[in-house]
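Right after this comes chain A.
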Amino acid sequence: MLGPILETLIGGLLTGVLYALVALGFVLIFKASGVFNFAQGAMVLFAALSVARLSEKFPLPIAIVLAIGVMIVLAYAIEFLVLRRLVNQEGIVLFMSTLGVAYFLEGFGQTLWGSDIYKIDLGISKNPIFLFESVFPGGILIDPEEVAAAVICAILVTVLAVFFQVTRVGRALRAVADDHQAAQSVGIPLNYIWLVVWATSGIVAIAAGMIWGSKLGVQFSISLVALKALPVLILGGLTSIPGAIVGGLIIGAGEKLAEILLGPLLIRWFDLAGGGIENWFAYVLALLFLLVRPQGLFGERIIERI
Partner candidate 1 sequence: MTRTNFGAVLVALLGGIAFAAPAAAQNEQFIPHLVYRTGAYAPNGIPFANGVADYYRLVNERDGGINGVKIVYEECDTGYATDRGVECYERLKGKGPTGAAYFIPLSTGITFALTEKAPVDKIPIISMGYGRSESRDGSVFQWNFPLLGTYWTAADILIQHIAKIEGGMDKLKGKKIALVYHDSPYGKEPIALLTKRAQLNGFETMFLPVTHPGVEQKATWLQIRQNKPDYVLLWGWGVMNSTAIKEAVAVGYPREKMYGVWWSGAEPDVRPAEDGAKGYNAVMLQHGAGQFKLHEDLKKFVYDKNNGTAKWDETGEILYVRGAINGMLGIEAIRTAQKRFGNKPMTGEQVRWGIENLDLSADRLKQLGFEGVLKPIKVSCADHEGARTGRIQTWDGKNWKVSSDWYTADEAVVAPMVKETAAKYAADKKIAPGCLTN
Partner candidate 2 sequence: MANEVTAPADTFPRLLVRNARQFADRPAIRHKDLGIWQTLTWAQVFEDVRAYAVGLNRLGVKRGDTIAIVGANRPKLYMSVMAAQVLGAVPVPVYADAVADELAHVLVHAEVRFAAVEDQEQVDKILSVAERLPKLEQMFYDEKKGLRDYDHGKLHPIDELIAQGRAVLAQDASVSKWLDGEIAAGKGLDTSIILYTSGTTGPSKGVVLTAKGCIDAATDTVAFDHLDSHDEALAYLPLAWVGDHYLNYAQGLAAGFCMACPENAETAMQDLKEIGPTFYFAPPRVFEQMLTRVMIRMGDAGFPKRQLFHYFIGVARRYGETILNHQPTPLVGRLLYAVGKVLIYGPLMNVLGLSRVRVAYTAGEAIGPDLFAFYRSLGMNLKQLYGQTEAFLYVTAQPDGQIYADTVGPAAPNVDIRIAESGEVQFKSPGMFVGYFKDEAKTKEAMTADGYVKTGDAGFFDDKTGHLKIIDRAKDVGRLNDGTLFPPKYIENKLKFYPNIREAVAYGDKRDFVTVLINIDLTAVGSWAERKNVVYGSYQELAGHALVYDMIARHVEEMNRALSEDKVTAGAQIKRFLILHKELDADDGELTRTQKVRRGFVAERYAPLVKALYDGSREADISTEVTFEDGRKGIMSARVEIRDVKTVPVATALEKVA
């Protein structure tokens, strides 16, 4: 039994990295602008479609560069057309506006790029690797695609961390995250910072979109992976980049293990028509966790002052 569990764990952790990648986009934006960006899923779809369709005409690296340009233009459009006009509104209003943006992007992306299935070929082998075949019967299965995703994610996080810590923009960004008004009063241009985070988050979306796209084929359903990132977010804390990573790992591993271990038990006990518990399990896991730590794993402690 250990073999399968280990294998599930590893598979779950690797999937978790993918969740983390999407969650990262959420966190970046929430941290810097307080916007709970529900359009992140649509952005991933849009990014993936851009890369896929552009790569039909150009070599992949050029397609990626072009797609980055597209995402920056998109970020600018969102900042200029939406966010700038909703400054100082309540969180829920901003949240709703991103839902609107999500709708728009889903329609716009499909109009612009088409609604068929498109391919992104990262050139990674799809065939599984089996490790420790001598120790466990059948070995431990590793998906090279997911390993690649994990590596990309690690690189991206490192780059982002460096970006945040070292560059001037990064510092400004952190200042904005801490206190909008204060940051503005010391002359940090808020609009510019928002543009930067939305663009950054767009680039993260490209990474996520490419990996998911290469896994699933680029099509509409990619936008739904955003839903998978939500429990990761609250588990890790809405404002924490490490939280997104760790949360992703916990959720990924937790839900897969639950499906494999708990699912069959539930089916037996309650005579269910099949398992499929991983969908809600991630949320329930996150929920239970929040009951202990309402601000998430790495979220800033909520201090009530009166």
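Keep in mind that, in the parts below, contacts are C-beta pairs under 8 Å (C-beta built on N, C-alpha and C of every residue); 3 or more make two chains touch, one makes a residue touch a chain; residues count from 1.
The candidates were selected such that all candidates are chains of the complex that A comes from, given by their letters.
The model shown is predicted, which means the values in this text are computed figures rather than measured ones.
K.L.:
Chain A is shown by itself; which of 1 or 2 touches it in the complex?
P.N.:
Here, the candidate touching chain A is 1.
K.L.:
Within their complex, state which residues of chain A touch candidate 1.
P.N.:
4, 7-8, 11-12, 15, 110, 115-117, 119, 126-128, 130, 138, 141, 143, 145, 212, 215-217, 219-222, 224-225, 228, 255-256, 259-260, 263, 273-276, 278-279
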